[in-house]
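For this depiction, one protein chain was excluded, whereas all remaining protein chains were kept in their positions.
Chain nomenclature is as follows: A, B and C, assigned in order of appearance, with residue numbering initiated at 1 for each chain independently.
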Amino acid sequence: MRLPAPSRIAFRQLAALSLASLASFLGGWSWIEGPQSTFDTQGPVAKSQLDVFYTTVWVTGIIFVVVAGVLTYATLKFRARNESDAHAEPPAQSHGNPFIELGLIAASVFALVIIAVPTLRAIWYTYDVPEAEKANAYEVNATGLQWWFRFDYPSEGLDNSGHLVTGNELVIPANRPVRINLRTADVIHSFWVPKLAGKVDMLPNRGNHLWLQADQPGYFWGQCAEFCGEDHAVMRFRVIALEAKDFAEWVAQQKQPARTVATNLTAEPLRIQPASLTFKRNAPGWSQEFDLNPLENWKQKQFPEKDENPALIAHGRKLFQEKSCISCHTVRGHEGVGTTAPDLTHVGARTTIAGGLLENNEANLRRWIIDPNNVKPGNKMYVGVPLGASVMPGYMLRDAKTGHLTPNIKIDNSEGAALAAYLLSLK
Amino acid sequence: MSHAATIDHHHDVTTSTGIPNKKLFMWAFLASDCMFFGALISTHLIYRLHPPPGSPDVSKIFSIELTSFSTFILLMSSLLMALAVNSLQKGHVRSTRHNLLGTIFFGLIFLGCQVYEFNHFVHEKGLTLSNSIFGSTFYTLTGTHGCHVAIGVLWLVLMYIRSFKPADPSRSWLARAIAHFVVFTITTVAGTAAVLGLVHTIQSHESLSVFIDHHLLATSTTVIGLALLTWFGFSRKPVDFGEANAIDVESMGLYWHFVDIVWIVIFTVVYLLEYL
Amino acid sequence: MSLTMDAKIATPTTHAGHTQSKFHTFVQIAMVLSVITGVEIVIIYLPIGKWLVVSSLVVLSTVKFLLVIFYFMHLKWDKVFCTILFFIGLVLALGTVAALLALFGAEASAPLTSQILHHSAPVIV
Partner (left out) sequence: MDTIAPASLPTHEAPAAEKRPWIFTRPTAKTGLISWLTTVDHKRVGLMYGFSALFFFLVGGFEALLIRIQLAVPNNTFLQHQTYNELFTMHATTMIFLAVMPLSAAFFNYIMPLQIGARDVAFPRLNGFAFWVFLAGAIILNVGWFIKAGSPDIGWFGYAPLTSKAYSSQFAGDISTDLWVMGLQILGVSSVVGSLNFIVTIINLRAPGMTMMRLPVFTWMTLITAFLIILSFPAITIALVELMMDRNFDTGFFEISKGGLPILWQHLFWVFGHPEVYILILPAMGIISEILPTFSRKPLFGYPIVVFSGACIGFLGFGVWSHHMFTTGMGAVATAAFSLATMAIAVPTGVKIFNWIGTLWGGHLKMTTPMMFALGFIWMFMMGGFSGVMHAAAPADAQQQDSYFVVAHFHYVLIGGSVFALLAGIHYWFPLIFGRTVSEFWGKLSFWVIFVGFNTTFFPMHFLGLNGMPRRTAVYDGNMGWNSPNFIATIGAFILGIGIAIYFVTMVYTLFKGPKAARDPWDGRTLEWALPNPPPEYNFAVTPSVHARDAFWYEKHHRDEIAREKIQHARSESEHGGIHMPSQSWFPLLTAIGMLVGSLFLANHNYLGAISGGGLTILGAYLWSPKAQAATTCTPNLTPTAKTPTPSTELPLIFLFPLSLYLSPSSSPPIPPTPTPSIGIKTKD
């Protein structure tokens, strides 16, 4: 290397430049800090799981450095440097060394013991609510359905009958262990809120459970983590943890029957301007504004919208019956009676619809109600919910023999707007 | 006439271990079959451990007499199988054939019992493949075992026919072998029908003429078939079957005995434990 | 190559020790097997402790099992390797069955719908 050739310099600059841009590219979106990060733990269960993970990373990392170091050294040191070297006399034909081998086995066992001890401790800790806290634990049931979650609160009885039921958004008290009974109505699903706890599956004919605790109030992303058919990818949900006081308020509000917006029913329903909604399938269902402060946004949702249109809402309520939405959905206090679909009594107070896929706003609701299949292909509202041997028809009727679909419910743009207004009013 | 019993049946010099290839193959296969039945039996036991609501009362369904009888039959067939191998290892082709026939006979009886049992359970006890999990696991487990027995019987029959292959290579024997096999099958089917008919006739106290009326075809086919089989069996020509084939019969025997020991396990685990 | 129909053994072979008596051995084994089967059937009706019945059933069927494989299937006279080969499969299968039953016997595995069979409990132990 006599003089630094220009090309070499250019190469160095290029390398430096590309490294820098790579770093900014990678660093710009942190790789471990998403809404479902398992590193950003928000509760003791996730935390203890992360601790075990770090132990494994450290132990295997150190072994890796040592073994890879020796491997690199051996490769470099003993490699034939040129052709004649490659054909030289073969080296000594040695066959092994039992002491080295036994020593390495012992070392491996030792390394595994270091991993095993915290592992065992965490297995028992994460399995169930610690004895001392059992009495304090809050119990809810979570049921997986293709492709949404139903949550019910066995301890929050309702006046007339049954207990509180919601869908896709699980509201829990913060700072208190929550024991979740996991059930499924059809195939296997899995309940996973990475920031709060690792997943546990919802298996048919089996009573699983999981416990978690949110150390602070917060808004958490969760997702079904077991392949459950066509829409597994978009079977999502949220967990909202609230201060004890807020939680009690929320429960009280939820126990109320659906809210009715007073109107003069004889008045003509307003003419609705059918906004043209061109749907790009699977366009993002979220907005950046929402993400900035999700918990605050959730709280806003609990109050009625400012620009409510009572006539439109009443029209929507009528359509809700006429279009047979009621056969699957329940709006407690209003008309619905169905139990095979998410309870809509307070759907307006939720931040998401369609299994956590879309942000709950007028445009998205309309989009979903008019053309659910375009939002979530193959969903059961569109093709109907299986009920034992028969099927509760949805937007389409399916021919059992050929699988052919014929339309059953049709919602046009203005009907969609009315239904959306009605559902949004259900706070 | 060559000297018989000159082959060392426990050491084959052409292989590295001295174990004949076919025997080794069969033992490895049986090791695999252990896992096969292990998985089936596990399934059955797991559902016995956790019977879903509405499971039938099993001890009311089973009939210990019949099962004990078929267990005994299978054990005897195993004995004959062992004797068949033993004879052939000594070069006694004819007694090998007799033992093979006996094994086939007992195997068929076992299968008959199973068919009867299934039939009885379905029609009298209302236990079907699909109306309870117990039905599913029970029929699948015992049915799979039955399939093994049926395959064994088929193999035995083919081996029996194989024992008539003429030593003279210029004589084509394939057509004869196929004919032999067809006659064997038809005779078996007809014979079963005839015997069932006879049993039915006796049970319903009808006269023999009624039996002949109804089952003339089956009976006469059986008689003709038996005659033909005897004729097939009376070949005095030298055959290309002898001590050297002992290994073929022995590997077949290993399979047959394995089917027997699987039944020993099923008998205890599936049947007897239900009576506790 | 034996082309004979019914050659009687003339020459005792080098390993003749057992060939002579095998016929009787086999018949005796078959008798023992039948007797054990009979005993098994009687045992289940005896008014003794359940665990005793179960363990004797297990022992008796194991004996039957071993008799068949060692005598009828010639393991006694064959190369040990055959025994090893078969036992690899057998042991793994037994281990798997035992592990599965233990797993399903555990409390965490009780199905929601189960009506646990009280009398099959000893099976898992």
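Criterion: a residue touches a chain if its C-beta (ideal position, glycine included) is under 8 Å from a C-beta of that chain, and two chains touch if they have at least 3 such contacts.
Just so you know, these numbers come straight off a predicted model, no measurement behind them.
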_Shown chains touched by the chain that is not drawn here_ = A, B, C
*Sole residue of B:43, B:63, B:95 or B:192 that reaches the chain not shown, by the stated touch rule*: B:43
_Given A:37, A:141 or A:256, the one touching the chain that is not displayed_ = A:37
*Quick one: which of A:80, A:337 or A:363 touches the chain that's been left out?*
A:80
*asked:* Need a quick check: the contact residues on chain A for the chain that isn't drawn.
replied: 25-26, 28-39, 46, 48-50, 52-53, 55-57, 60-61, 63-64, 67-68, 70-71, 74-75, 78-80, 85-98, 100-101, 104-105, 108-109, 112, 115-116, 118-120, 122-127, 146, 182, 186-188, 190, 192, 194, 197-201, 203-206, 208-209, 221, 223-234, 280-286, 288, 291, 377-378, 386, 388, 398-404
*What chain C residues would touch the chain not displayed?*
81, 88-89, 92, 95-96, 99-100, 102-103, 106-109, 111, 113-114
*asked:* Suppose we count only contacts with the excluded chain; which residues of chain B make the list?
replied: 15-17, 19, 21, 24-25, 28-29, 31-33, 35-36, 38-40, 43, 46-47, 50-55, 129-130, 132-133, 135-137, 140, 144, 154, 158, 162, 165, 169-170, 172, 174
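Please note the rule applied: only the chains that are shown with their structure count from here on.
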*Take the average of all CA coordinates in chain A, do the same for chain C, and state the distance between these two points in whole angstrom.*
53
*Report, in whole Å, the distance between the mean C-alpha point of chain A and the mean C-alpha point of chain B.*
57
*For chain B and chain C, let me know how many angstrom lie between their CA-based centres, rounded off.*
19
*For chain A, jot down the residues that touch at least 2 other chains.*
none
*Considering the complex alone, what residue numbers of chain A touch chain C?*
205-207
_Of all residues in chain C, those that touch chain A in their complex_ = 109-113
*asked:* Help me check something: in the complex, which residues belonging to chain C touch chain B?
replied: 1-11, 13-15, 19, 22-23, 26-27, 29-30, 33-34, 37-38, 40-41, 44-45, 50, 53-54, 57-58, 60-61, 64-65, 68-69, 71-74, 77-79, 81-82, 85-90, 92-94, 96-97, 100-101, 104-105, 109-111, 113-117, 119-120, 122-124
